[in-house]
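A single protein chain has been removed from this complex, and every other one stays in its place.
Chain nomenclature is as follows: A, B and C, assigned in order of appearance, with residue numbering initiated at 1 for each chain independently.
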Amino acid sequence: MSKRVAIVGASGYSGEELVRLLLQHPYAELVAVTSRQSAGQTVGQVFPRFASHPKARALRFTEPNVAALVETADVILLALPHGVAAEYAVPLVEAGKVVIDLSADFRLRSAAVYQEFYGHPHPAPGLLATAVYGMPEVYREAIRNTRLVASPGCYPTSILLPLLPLLRAGLVRPTGIIADSLSGVTGAGRKAEVDYLFCECNESLRAYGVPKHRHLSEIEEQLGLAAGIPVTIQFTPHLVPVNRGIHTTLYLAPTTAFTTAAEAAVIGERIAACYAEAYADEPFVRVLEGKALPDTKNVVGTNHLELAWRLDPRTGRLIVLSAQDNLLKGASGQAVQSLNLICGYPETAGLVP
Amino acid sequence: MSKRVAIVGASGYSGEELVRLLLQHPYAELVAVTSRQSAGQTVGQVFPRFASHPKARALRFTEPNVAALVETADVILLALPHGVAAEYAVPLVEAGKVVIDLSADFRLRSAAVYQEFYGHPHPAPGLLATAVYGMPEVYREAIRNTRLVASPGCYPTSILLPLLPLLRAGLVRPTGIIADSLSGVTGAGRKAEVDYLFCECNESLRAYGVPKHRHLSEIEEQLGLAAGIPVTIQFTPHLVPVNRGIHTTLYLAPTTAFTTAAEAAVIGERIAACYAEAYADEPFVRVLEGKALPDTKNVVGTNHLELAWRLDPRTGRLIVLSAQDNLLKGASGQAVQSLNLICGYPETAGLVP
Amino acid sequence: MSKRVAIVGASGYSGEELVRLLLQHPYAELVAVTSRQSAGQTVGQVFPRFASHPKARALRFTEPNVAALVETADVILLALPHGVAAEYAVPLVEAGKVVIDLSADFRLRSAAVYQEFYGHPHPAPGLLATAVYGMPEVYREAIRNTRLVASPGCYPTSILLPLLPLLRAGLVRPTGIIADSLSGVTGAGRKAEVDYLFCECNESLRAYGVPKHRHLSEIEEQLGLAAGIPVTIQFTPHLVPVNRGIHTTLYLAPTTAFTTAAEAAVIGERIAACYAEAYADEPFVRVLEGKALPDTKNVVGTNHLELAWRLDPRTGRLIVLSAQDNLLKGASGQAVQSLNLICGYPETAGLVP
Partner (left out) sequence: MSKRVAIVGASGYSGEELVRLLLQHPYAELVAVTSRQSAGQTVGQVFPRFASHPKARALRFTEPNVAALVETADVILLALPHGVAAEYAVPLVEAGKVVIDLSADFRLRSAAVYQEFYGHPHPAPGLLATAVYGMPEVYREAIRNTRLVASPGCYPTSILLPLLPLLRAGLVRPTGIIADSLSGVTGAGRKAEVDYLFCECNESLRAYGVPKHRHLSEIEEQLGLAAGIPVTIQFTPHLVPVNRGIHTTLYLAPTTAFTTAAEAAVIGERIAACYAEAYADEPFVRVLEGKALPDTKNVVGTNHLELAWRLDPRTGRLIVLSAQDNLLKGASGQAVQSLNLICGYPETAGLVP
């Protein structure tokens, strides 16, 4: 039952987390890691924190090579920049392999929207229809049956998981949605740029990508599918000095207006029931109770997203807050969830505790 | 022309900044500092970073005592908890002194709103009518002529300075306003509570006080005065791991709808003109140009607030972002601005560079 | 083969890590957690990061009670303050239970040294002779056969593991040893004290406990046992703004003097051989090769200690550097190693990856 797994582009932060998860995975077998800059070195040399793991001492990075990947692996995880991933995905899918792509290349169904947000034509529009958006809470069965998973982005996960059940149930309006997000600096990748130096990020709070961030495209497409009509949202990402974690605050309008605590209580019961139906049995989504609010320190290092909500009778709004680890539920952990589904492993294999 | 200044409750973070500003002030003379817990110690012993300053080595903390303050000082700065400040303000104002209160005790005109938000009757409702909200950009002349300044809170300053000119000019609607704020941990004060320990805040992102924070009362009162009608806003504060700094992102609806870049350009000209009129000559408000967005690291340690704005034709919204040092423009620096106005000093004395 | 394990005093940082390790332990069964302040709450309520774990949702904190512990558990882990731990250890050992104590109460063989460093008589001197110092790399067999383990402190572990093999082999002199250590703030515990507030630790570097820290007593006792003569060292701890991790730099004098690179190479071979003999087969000690130096970020979250060494022909000294997670190899992880040994589990159970 053990599948042979390769990671292409494993030298960034998401790649490192994929390596960590697969080194400790009970069923999958990590057989290859590739990276142009690290080729020839062992996994333990590139990532000293794994240096005591026997496989990390034995396995060496290689140059990425499609033919070798076809030979060696059953499942290939792509942790590559947007645009580069498709170059590998196309021949690997054609060769009958399972591909789980962590880039944005196959997250959109529309090649036109891709071009609008990424500024160049889609490199492989023919594959868009076959790719499945790798969010198991939404597309579990489709993921089990595909050979190409487009694993979601970190901001989209932090916004979609709290929002999709409410939209599908018609509990909130699909208009006027605002998502205000805070992200740790691993979200920027392991890039040698002045903006992400310690002293430029420490003791700094700043927004960026205002008002039109690329991730909007996949967020809005998924929201539109849930709402049944096109959805446009306001999204503001902020960079804050933590290594890992995304915190999102959503400002929503319930479809039923309310101005009193009593009216809020009625709506609150529906929201609670909606989330319970969506997530009570989900292993990686946690709806907080009582006075608790999400805190990234409670989810960093895990594949969990936690969320809480509040109704405000003063404004008639619903506030939903979520926290997750951008590298796990927001990237590599969620990709391993998809891998587990495709390979027929328990969905939580290698992800808990 | 030198006025004698005392600081009551000088052992917290705001108090420490007041001490710093007054030790280096070119005109005002710091004559007394009080603190129950630090009485008997010199300023240099309580705040080691000032230990090389001759006055910090000589001046000792005393127990707070109204009679002694009346004797010693012309201007008294109150850096006390809410509720305690009024106990000092009342007799000191009656004794003819100038009082600049950094607490919330006199920030509201309505004793009823005070009771709603603070949970107990106002301790000195008779003084509310005479207190002036200490925001020089709005109430400069009134500050010059009062004997009781209610210096604004940190979150309110970060929200009001970007928002008031737009509301007064009728450029944005007074409804549906959302303020999403991030604050450094000095905002919680120098209190020995587990929630504010290093390891509970570091690598943590979390909202708090959702959905009804006490600061809403003074924010909404001031917004209502600018709009001419009552204003209710949505405000979500977040605690993030920096020492100092507040970043606020405001979501606003221009009174003129727009859906194209061309329409946005027209509205943008009005906004630019509005801000230029309001702030071009203000020494401590900086409207950023070009692609720059506010970053707390550019204002921490200064009395400046910087702001930028973006119109989003996709959503029809105006986004305004601001950054300031919560202890300076958000507290002690702004209080010294008021002190300068009342004493007839240049408004920037001791505050620049 | 599954043993029933209880944790007494589980609400601090070490206690939280013990809970985490035992929730995921493949053999041991966590049956009870006690804490005066958390009694009545579930583990998931006290530690939100475990809230999705079924056992954390079911298991409730109780008041600590010796009789109940005797009834419920086979092995009791004590995560209590120094002095308090002995009150539980004595009756539990008498009742035939296995006790693993994370406090300093039983780490010394000499009650007199205890009194010198802790300022009061030892609370249970009769048990000192039976307690085993819980450092498996040194006392593996004795741990397997004891019922009372005194699990080592975090600083001592970071100093002893690099130093003991060299002293035992006679490669370094037992005199003039200096240990300069940096510790993350979890080392101070979850105590509500102003000194450990975020804003007092962030952007702060400071030494403390200079020159005589309590941990010296157990360090010097263990060094003396290895050297065969009493050993006195210089130890300076520093508090630095990270959550977790201890970095120690040791300054040592090789017993063979050297002034050239060639002479250093000869001594270096002996040191390399000494460390290889001591640690090549140890699962949790990693001797770095090549140019690599220890970095706490490579060990935090793991039970590994990593070390590297350099000979300096300019000064004739040997520098040894180590890094570990103060809460794992420096506390709870090492305690679980002892638990595994006593219970007959694989020593790495629940600790890797």
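Here, a contact is a pair of C-beta atoms (placed from the backbone, for glycine too) under 8 Å apart; a residue touches a chain by one contact, two chains touch by 3 or more.
Just so we're clear, the structure is a prediction, and the values are computed from it rather than from any experiment.
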| item | value |
| --- | --- |
| Candidate in contact with the missing chain, chosen from C:112, C:192, C:205 or C:229 | C:205 |
| Touching residues (missing chain, whole complex) on subunit A | 13, 184-186, 190-194, 196-203, 241-243 |
| Missing-partner contacts on subunit C, residue numbers | 178, 180, 182, 184, 200, 202-208, 210-212, 232-234, 236, 238, 240-247, 249, 251, 293-297, 300, 310-312, 314-315, 317, 319, 321, 323 |
| Where the unshown chain meets subunit B, residue by residue | 20, 23-24, 48-49, 51-53, 203, 283-284, 286, 288, 292, 295, 297-299, 301-302, 304, 306, 352-353 |
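Definition applied: only the chains that are shown with their structure count from here on.
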| item | value |
| --- | --- |
| Chain whose mean Cα position lies farthest from subunit B | C |
| Where subunit A and subunit C are represented by their mean Cα positions, the distance between them in whole Å | 37 |
| For subunit B paired with subunit C, centre-to-centre distance based on mean C-alpha positions, whole Å | 47 |
| For subunit B, residues contacting two or more additional chains | 184, 200, 202-203, 241-243 |
